[in-house]
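Here it is, the structure in full.
The full complex has more chains than appear here; those shown keep their coordinates.
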Amino acid sequence: MCLAIPGKIEHILNAVPMERTGTVSFGDIRKEINLAFVPEADVGDYVIVHAGFAISKINPTEARKIFQLLANDETDPPC
Amino acid sequence: MKYMHEYRQADTIKQLADKIADVTSQPWTIMEVCGGQTNAIVKFGLQQFLPSHIELVHGPGCPVCVTPVDIIDNAIDIAARPNVIFCSFGDMLRVPGSAKDLQSVKAEGGDIRIVYSPMDALKLAQKHPDKEVVFLAIGFETTAPANAMAAYQARAKGINNFSLLTSQFLVPPAIEAMCQSPQSRIQGFLAAGHVCTIMGYESYPQLAEKYGVPIVVTGFEPLDILQGIFLCVQQLEQGRSEVENQYSRVVSQQGNVPAQQMITEVFECQSQSWRGIGHIPHSGLRLRETFRPFDAGQKFGLPDRISSANSTDDTTGCISGEIMQGLKKPCDCIHFAKQCRPESPIGAPMVSSEGACAAYYRYATFNESVAFNKRATAQTSEKTAKRRDQ
Amino acid sequence: MTKNQIEINPECPLPFSANERVTLGHGSGGQLSHQLLTELIYPYFDNPILATGHDSALLSIGNQRLAFTTDSFVVSPLFFPGGDIGKLAIYGTVNDLAMSGAKPLYLSCSLILEEGLPMNTLSTVLASMSHTAEESGIKLVTGDTKVVEKGKGDGIYINTSGIGVVAHDICIAPQQIEKGDLIILSGDIGRHGMAVMAMREGLTFDNPLNSDCAALSDPIQSLLNEGIVIHCLRDLTRGGLATALVELSESAEKTFLVEETAIPVSDAVTGACEMLGLDPCYVANEGRFIAFIPAAQAEAALTLLRNHSVSATSCIIGSVDEGNKSQVVYKTTMGSERLMQRLPGEQLPRIC
């Protein structure tokens, strides 16, 4: 639960592991976000941000799946 | 915005709505556990894309709604003290305590600040070394790592004028409690995607199996929610009760390990009282012994009401507990939209935009029977309306 | 949800109790503000001019029709991208006059200064007011200055009151709204509120997010000059588009239909709103209005409005339905529908 939105890491501002932060862009806006919990995420990656913290990296392959599924549906109606 | 607006397009929504309609042969009752999903469902009018015999009921997944009155009262007590800067997420300010709310403490002169992140509260503590800065650390598993990090950094940097008043909830025990209830009407769950982002979903298969309910880890965009419903209905129609992950672009089975480690470092599990619902064993978090100097309740010598009191006894007639267990709807409450309104809430679910009552009030659908038949400017609604009538 | 029909039936549920206090929500421009006005303030000043609840009072003095309006400005920070409190104070009153179809003429200005305010700050704000008044073609003719103790103000509060002449004989009022009218919105929404809030929350932008604050009198005068029969106007300020629509639907006793897809919102406003959990329809604007225009004249009106930079992206966002039910039906991008409500209290950044 709790409001969390996708954003793209633009810069790493602080690389100290427990204090890792970066600039994250959301559409046209940017904010400094704590990246301590997504050590694997780097500049260019999309992350989900909640309460000032990135809590997960977004997997683009997984993200495409639903659209692929629906596209397939479209060409091959289920009924 | 990427990973957001592509999940809100009329065409794909319509496709999924069709799929749900196609797969549904009988009535089903599904609970979306998370208030964020409740908000999205009502805000985006998603019910309108569902066959009329699919009923969504709204779960307890709103930390604003389930924080016990006792904690609000402790918060009010602390926030009213002269030397304190009290920090909170915005919605908490208007939740009624037993006598008043934080908003009125602020109006009476309490120094209460709204923050976006627990780290903002920690920064305030650094900036005001002569003040005690207290953060009202509410949240589910999603917010727990952030709250934990604030305590962790406070200790690491010796910021001793900082403390947390915690009100931390864990979701799986609440789901189990609802499954155990003999009155329960819930046939399937949409599990909260952001909770699972942190915790993964390894604890769910046993629940699904034990209680025979499908559990679909679901995201927050309209398309996510409809897909979650689709997967859930599909399982129900097929007689399955498994765990599926709709929100795989964000959630992995094992969750966010560094975040889990931070939670474990700072917090330990406890029995927890949920407003309107009552005690649920092992459903809360409290600061570990080593972090007790950062426990506001301890620092200010307040009674540890959290584990001692049972605060289900709401004398106001608020039925939020029943609503959050899926037993009733906001409109079943005699106060709804009368005495209880967002600007003058009686119960917490009328406060938070994730609360079912506020969501219903704010994004109320109009009387369809009247309005749907006499549309003047409607462009795409014919098809949708047709679909809905199938 | 569709099965449980929600009848929201506001029935004065909140007589102010003995120890009730004013909260920030009472100043939000939303439901609490509305309640304060209708339940506490109006009853004390029971006169038909005030009761119209319009942006300006319409006065007849001798053979002159005048519009008269007032607003106090209390924005923090005083300076924000695209504007400052001085600009707001001029535009706010100019716009309230314009929304009555009046040509703004004269302005009063009353300052409440907080002890300790740097003279330079005051000077900058005054310069901005001066420039803005000139640009808006309104003359500041009378004023007042008070100083309050440190800690009893917030730098500068400005009140402006304005007088304009109504030089035509069209009646512009919610009661003129008719079935079939189209609803024109003069540009993208939410810029002012988000520019101010973004500054407070430390958000930065790729392209600077500027407040939309601007004078709206010129486009309105164009419409009047070209014989457009304006039924109603309303500038979108506190409470945003949603609150303005709900208020007008109540005053007009009409149902409005509004399309989310038709409402322009910039990427920056969208991003900031998503981040803070806000809905752009409730965010404040200071240079946007809605106009209710008979369908036959809507295209002509759009063309005229689009000639002014301040309303260059005007568009039709909805229409007036039949029936006397006061409600605003909002159709989402996905085709679903719900009712718009007033902003309940203060618009707070939310996180969960």
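Letters are used for the chains, namely A, B and C, taken in the order the chains are written, and counting of residues starts over at 1 for each.
Simple rule for what comes next: contacts are C-beta pairs under 8 Å (C-beta built on N, C-alpha and C of every residue); 3 or more make two chains touch, one makes a residue touch a chain.
Here the structure is a predicted model, which means the values were calculated and not measured.
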{"item": "Protein chain multiplicities, whole structure file", "value": "A x2, B x2, C x2"}
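In this text, only the chains that are shown with their structure count from here on.
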{"item": "Centroid distance [mean C-alpha coordinates] between chain C and chain B, Å", "value": "33"}
{"item": "Approximate Å spacing (C-alpha centroids) for the pair chain A, chain C", "value": "36"}
{"item": "Whole-Å separation of chain centres (CA-atom averages), chain A against chain B", "value": "21"}
{"item": "Sequence positions of chain A contacting 2 or more other chains", "value": "1-3, 5, 26-27, 50-51"}
{"item": "Residue list for chain C, restricted to those that touch at least two other chains", "value": "201, 267, 270-271, 274, 277, 350-352"}
{"item": "Chain A residues touching chain B - in the complex, by the definition given at the top", "value": "1-6, 8, 18-19, 26-27, 34, 36-39, 46, 48, 50-53, 55-56, 58-60, 62-63, 65-67, 70, 73-74, 78-79"}
{"item": "Contact set on chain B toward chain C in their complex", "value": "1, 4, 8-10, 13-14, 35-36, 41-49, 52, 55-56, 62-64, 89-91, 93-94, 103-104, 107-108, 114, 116-117, 138-140, 142-143, 222, 329-332, 337-339, 341-344, 352-354, 360-371, 374-381, 383-384"}
{"item": "Chain B-facing residues of chain C, complex", "value": "1-11, 13-14, 21-25, 30-32, 35, 180, 201, 255, 257, 259, 267, 270-271, 274, 276-277, 279, 318-319, 321-323, 325, 327, 329, 331-339, 341, 344-345, 348-352"}
